[in-house]
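Every protein chain but one is kept in place in this view of the complex.
First chain written, first letter: the chains are A, B, C, D, E, F, G, H and I, and each begins at residue 1.
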Amino acid sequence: MTKALLEVFPNPHPKRDFVIEHIAEEFTSVCPKTGHPDFGRVVLRYVADKSCVELKSLKLYYQSFRNKGIFYEDVTNRLLEDLVAATKPRWMVLRTEWTGRGGIRSNIEASYERKKR
Amino acid sequence: MTKALLEVFPNPHPKRDFVIEHIAEEFTSVCPKTGHPDFGRVVLRYVADKSCVELKSLKLYYQSFRNKGIFYEDVTNRLLEDLVAATKPRWMVLRTEWTGRGGIRSNIEASYERKKR
Amino acid sequence: MTKALLEVFPNPHPKRDFVIEHIAEEFTSVCPKTGHPDFGRVVLRYVADKSCVELKSLKLYYQSFRNKGIFYEDVTNRLLEDLVAATKPRWMVLRTEWTGRGGIRSNIEASYERKKR
Amino acid sequence: MTKALLEVFPNPHPKRDFVIEHIAEEFTSVCPKTGHPDFGRVVLRYVADKSCVELKSLKLYYQSFRNKGIFYEDVTNRLLEDLVAATKPRWMVLRTEWTGRGGIRSNIEASYERKKR
Amino acid sequence: MTKALLEVFPNPHPKRDFVIEHIAEEFTSVCPKTGHPDFGRVVLRYVADKSCVELKSLKLYYQSFRNKGIFYEDVTNRLLEDLVAATKPRWMVLRTEWTGRGGIRSNIEASYERKKR
Amino acid sequence: MTKALLEVFPNPHPKRDFVIEHIAEEFTSVCPKTGHPDFGRVVLRYVADKSCVELKSLKLYYQSFRNKGIFYEDVTNRLLEDLVAATKPRWMVLRTEWTGRGGIRSNIEASYERKKR
Amino acid sequence: MTKALLEVFPNPHPKRDFVIEHIAEEFTSVCPKTGHPDFGRVVLRYVADKSCVELKSLKLYYQSFRNKGIFYEDVTNRLLEDLVAATKPRWMVLRTEWTGRGGIRSNIEASYERKKR
Amino acid sequence: MTKALLEVFPNPHPKRDFVIEHIAEEFTSVCPKTGHPDFGRVVLRYVADKSCVELKSLKLYYQSFRNKGIFYEDVTNRLLEDLVAATKPRWMVLRTEWTGRGGIRSNIEASYERKKR
Amino acid sequence: MTKALLEVFPNPHPKRDFVIEHIAEEFTSVCPKTGHPDFGRVVLRYVADKSCVELKSLKLYYQSFRNKGIFYEDVTNRLLEDLVAATKPRWMVLRTEWTGRGGIRSNIEASYERKKR
Partner (left out) sequence: MTKALLEVFPNPHPKRDFVIEHIAEEFTSVCPKTGHPDFGRVVLRYVADKSCVELKSLKLYYQSFRNKGIFYEDVTNRLLEDLVAATKPRWMVLRTEWTGRGGIRSNIEASYERKKR
């Protein structure tokens, strides 16, 4: 969960608004209360401005949460914030979908939109 | 059905409106008229304000209805009210879907929205 | 088809508008013209005011049509009217879906909305 | 194809607008050009005014087309017109779906709405 | 449940062993213990000898169980016996599949084979 | 139902045993008891000897049953016999599958195998 | 691809706007560049004015493209234009869906609407 | 339908029995009786000996039937024989599946096995 | 990735706005960071003005990316730009859908609309 892992590369086509979507099927972190592993899917959707997130670094960044104790709600917002900080996008949505624990499965969705100046 | 079982933790990102969804597939209570067990699914969807419901406590709270005689309509609203009282959310929907008794299956849906001040 | 069979219980949460749905998969009555049995599904959806229909009584009420000769169109409206009379709801829809006779299957849908005063 | 076969019965609940749907899966007539049989499905949907079409008579009416040579377009409108004449509905749609001949399958849809006075 | 309702007609091709299957999707009888209706499917499969069961009479025979209080196991064997008595087949299987009551659904299968002389 | 309609053409490859299957989805005849139309599927499977049945003639032969009153069991065997007489096959199976009448659907299967000399 | 093949018959119900749809699953023409056959589906949807296209002539007209070398884009518009010329409809859509060549599959859609006078 | 179109290449692994399957979804020929096009699928399965059929030549060979009038039974055996002659396989099955004409669809299957010496 | 490979032919029906869609299921390029192959689907949708892209050249153009190291975001926009330059369309959308690497799959969508003069 070190956001320093996130690398970006210059948006090759910054003049155009276009939508980028990355779907990670195998996210895992740890429940801070029980110590049990959580498994989920992370859907990232954004319109880049000057930078795009590099995929391998995104994978490593996601993997850095593997042994981190963190609530669903927290990790969802944390991912959004780190990715906003790294890419400074025009618009971004981050959704997590968790396979469940104790018969309860959960989905969390947070979004960011750059303020118009 | 002791709402004291519900625990919350501080919303780690209270400045942002984001949607939290918890789906419990294995809720069970008892029909107050026949004494037979009822089985259903509970879908909770909300936007937290200062507090989030903790998942393990939610599971224990749901389990506390196991031997409680209570109508579908009542339990749906009771769940909503206890969860509203515990988390003081900005918005919440609670839907129960029951597998049925005597050839009839039922769905009940109730919602809460905080009054704007 | 005695509406006296319908029992209600006080809406445990009358201050809130919430939607109740009961789906009966095994309704049967008799064709008044041929004397042959009809088979169908009854979908009831309503917003209760002061009263909710009790499920076991609903089942018995539905079963009371078992040997009644009655047209699809009539039974659909009759069910709606009896249920409106018994529960005095804010809003109600009743839909019947029949498996068919002589190669023709039928669906009938009627609704009620309380007049605003 | 004798519309005299159509029988109606008084709409048991004429004060309410409600939707009646009859789906006949096994309609058959004859192609007026080749003499080969056509097979299709007839979907009838209407809001009755004073009269409802009786189902057994509808079946016999549909069966009366069995050896009639008639184009898809014609039979669709003919069915609509006979059923409008017999039931004088508030609104009616008639759709035919044909299984096809020579690698081409066809669907025809016609509708009627009573003029407001 | 009057087996006198069953009519047969002469097997039009008695020299050949061929398999006849009739599947009734809408069988209903009554639970002798609770008085509630049971709903099920009846699959009949047989090789006729001198007689075949006539379909309309089979339908009326099945309908005659509509208000009869009888256990699943009993009705399955009763149907087999009445149909064996009426048609004197070379071989017959009768299977009932019930949609269930109280969360349990049931299937019963009984068969008959004529003794070789 | 005139078997004279059946035309054959010489098996172009009589030295080889190969399987021919023709599936007619839109067979219709008339119930001899009620006068109502029956609808079904006819599956023909055979190994030709010197003759193959010509497809257009097969279609016309099937169509000749359109207004014939005949039981399921009879038509199944009649089709088999006419087709055996016309093509003198090495082996043939004929299966009819009927969409049903009065809530009962039926399947009939008969077969023929040439006696070894 | 001779449009002279198209025959029409008088719209039997010209006073009513109704929708006619013909779906041909087995259209084939030839790629003008490679000489290889193309396979596709042609969906025609229109509201007739004074004339309807006759189905057998439509089949023969479609078959006339069998050995014609023509691009997807061209054949789609050509079909539309010939059918507009033959039937003078109030509104028409023609869509072709091609199974593909070289790993690329294509869909083309063109439409016509009569100018209001 | 010129078998000279078939090209083979040396089986690169003749010491091993292995199964080769080629499925052509878009075979078309012409009905010799009506002149209308037939459409079908050709499934070829074989164990090569010294030669394998080259795919592009197989495609062209299949395409050579495009305007040939030929019965289903004949084309199935003809394909088998040409392919046996061209590749001299250890074992081969050829199955054609036709989309149908006049409401009847057909499947033909023929096979070859090399005689043991 | 040589755009010179793209060939166009004159739009045979330039007076009409009609939609052309080409779906390539088997696009492949190389990840510029890891050197591993990427696999994806390319959906092109456009309204032509004076020129249409020729399909075989489109296939070869797509194949020219086979050994090119290029990011998802870049290739998506590059394809759009080359196709806009080659065909000068009225409107175009290009969407790539990638099967994923390291548990993450991605979709990118970019579009172009000609400025109104």
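We take it that contacts are C-beta pairs under 8 Å (C-beta built on N, C-alpha and C of every residue); 3 or more make two chains touch, one makes a residue touch a chain.
Since this is a predicted model, take the numbers as computed values, not measurements.
The chain omitted from view is touched by exactly one of G:Pro32, G:Gly69 or G:Gly102, namely G:Gly102. Taking the whole complex into account, chain H touches the unshown chain at residues 9, 11-13, 16, 18-26, 48, 52, 54-56, 58-59, 62. Seen across the whole complex, the unshown chain contacts chain G at 36, 39, 99, 101-103. Touching the omitted chain from chain I are residues 25-26, 28, 36-37, 39, 63, 66-67, 99.
Here is the rule we go by: only the chains that are shown with their structure count from here on.
Traced through touching neighbours, the fewest hops from chain B to chain G number 3. Annotation: A-B is the more contact-rich of the chain pairs D-H and A-B, by number of C-beta pairs in contact. Counting only residues that touch two or more partner chains, chain G has 25-26.
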